[in-house]
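Here the complex is missing a single protein chain, while all its other protein chains stay put.
Moving on, here comes subunit A:
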């Protein structure tokens, strides 16, 4: 017998397909592809992939990339829902591919399952599922997501009560995956709205008792591109893989703006 081929090509293909495990069903993975060098428009491509119910969508994408088409391009780093790299639109909703299980997407009644995967909307697509995150990060930087203090630095750490910490606990969970911002219909109109993620990260500092930059951040978010463009559609809250109450955080910033003087 020949040794198992494990050679890696330049595209990331890993050679022959591995044996199909027991209990696997073949599902169709329908991926939106875009190659800027050859395509003028995105196109759809389908792959038959053997999947276990316990597989994640990311496993299916790996299968496609490693054994079927090495040119498939997507981001992923930790693959465990921490880094926020693999946000994509799965069956029409923004999710992390590493947190969606195949068993939750299987069609009932023995019907064939098709899983649709597309890049997150509202950001320029570089290739396939890979989007340019720069507009998103630009909005994030614009709200000054870092501690701002004035006066002399304390000689010890900055003490905070448990209740003060609790005040902004929810918004510390953000991993900047862009699921919320790219599910927001207002953000889809480019360049007109900071987006939920930036407001969440502003909220994290505005309501931090140690921070003294709340006024500056509130002024930034009071602008035409700020919180007042929120239409309260709750898409962001539904999309957040960390379960952050995003729309609530935006409402709290609105309230802070209304009652600050």
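In this section, a contact is a pair of C-beta atoms (placed from the backbone, for glycine too) under 8 Å apart; a residue touches a chain by one contact, two chains touch by 3 or more; residues count from 1.
Heads up, the rule we're going with is that contacts and distances are computed from a predicted model.
Visitor: Report the protein name recorded by UniProt for the chain absent from the figure; options are "Amino acid ABC transporter permease", "Succinate dehydrogenase / fumarate reductase membrane anchor subunit", "Cytochrome c" or "Secreted protein".
Guide: "Succinate dehydrogenase / fumarate reductase membrane anchor subunit"
Visitor: Given that one chain is not shown, which residue among A:45, A:69, A:212 or A:238 touches it?
Guide: Result: among the candidates, A:212 touches the missing chain.
Visitor: Among A:84, A:226 or A:241, which one touches the chain that has been omitted from the display?
Guide: The single option touching the absent chain is A:226.
Visitor: Specify the residue from the set A:46, A:160 or A:189 that touches the hidden chain.
Guide: Touches the omitted chain: A:189.
Visitor: Please give every residue of subunit A in contact with the chain that is not shown.
Guide: 150-152, 185-186, 189, 192, 212, 214-216, 219, 222-224, 226, 228-229, 254, 257-258
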